[in-house]
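A single protein chain has been omitted from the complex, and every remaining protein chain is retained in its original position.
This part shows chain A:
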Amino acid sequence: MFDTTNFQPLLARRYTLEVRQQMAWYWQALVIALALLVGMLISAAILVSAGVPAGELLNEFVILTLFDSQSLRAVLFQAAPLIMVGLAGCLAFRARFWNLGLEGQMIWGAIGATAISLFEIGPPSLRLPLMMVCAMACGLLWALAPVLLKLHLKVNEIISTLMLNYIAINFLLHLVYGSWKDPRDSFPYSPQYKVFERLPELFDGVSLAVVLALVVALFVLWFTGISRAGLYLRFVDSSPGVARAVGVPVKRVILGTVLLSGALAGLAGLMITAGQEGRLTHSFYAGYGFSGILIAFLARNQPIAATVVAVLVATLFVAGRSLQVFYQIPFSMVQLIQAILVICVASSEFFIRHRIRRIQGGQV
């Protein structure tokens, strides 16, 4: 006889969710890898429907960008500012401070660097270091108000940092359309930096920006992993209440970490103006703030992982540009793909934290 007691049609089956205590790291890695794969398949489908031949995708994204030495240099070059904003995101998020103002801090960093260049402050040999210091100071100052407001008046930093971006953006437009506009033509950008004001190529075409980004990554690794501040930061990250009770100077740790995050974002701004564009332009920052958050998120705030993810995002940027040239795909498609990848990885968190189990018999 056929036993029907244990058989149920698919829709009548019932499932229950259980919270998982822990999942081995290799299973977590597998879940995230699967999520990325799903994200890439969705992205590929969108690109194909937008007119990119399916057969060309692999060619554009992998072969032409990573196996061609000139493209590889372009990827690394592109990766430098992304590594910086990614690290800036990692630091702020570890202090439980949602710094959505990375773009504003980048803009001020770039404005600070450009001011040194425009007003010709310091001798040529010291000009570039001075620009770097000024960029970091300006980024830091732009992060100062939100962090003080949060610590002393509990003002939500998500809103304050985001709103300050608009002030920074409009001030940038005011400069490049106004007093800082290059007098030689009518485009909205500042006069070109001089040769000694630009990040030089060091060896084999690799820019100083790349080396600088790697040095900063090592610095962040030291800060979060080896110094006492790192221990404090781990306590603040895991539980501010416990941190306070066991004697971590919570406010000072948050203040210092967030200011460092702002300084790194400012330096990222300089990397674009002094490394790529050679001048202050009206939209050099576009997309970097979001990318920084995304990189920090995908890297789980780990500096080494952030460096790797930033290189991958840079690949996407470079490939996106060539798609723009050859297939007229708008550059916002790159942001769309980023967003899809983030949503997929964020959703995979659900499977890491929960277990789905079928209920026998369909009863609670």
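Rule of thumb we're sticking to: contacts are C-beta pairs under 8 Å (C-beta built on N, C-alpha and C of every residue); 3 or more make two chains touch, one makes a residue touch a chain; residues count from 1.
Definition applied: contacts and distances are computed from a predicted model.
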From "Heme exporter protein D", "ATP synthase gamma chain", "Simple sugar transport system ATP-binding protein" or "Cytochrome c1", the hidden chain's UniProt protein name: "Simple sugar transport system ATP-binding protein"
Candidates A:Ser227, A:Ser283 or A:Ser332 - the one touching the absent chain: A:Ser227
For the full complex, which residue in A:Leu34, A:Leu202 or A:Val246 touches the chain that was left out? A:Val246
Residue among A:Asn59, A:Ser238 or A:Ser332 touching the omitted chain: A:Ser238
Which parts of chain A are in contact with the chain that was left out? 226-231, 234-235, 238-239, 241-249, 364
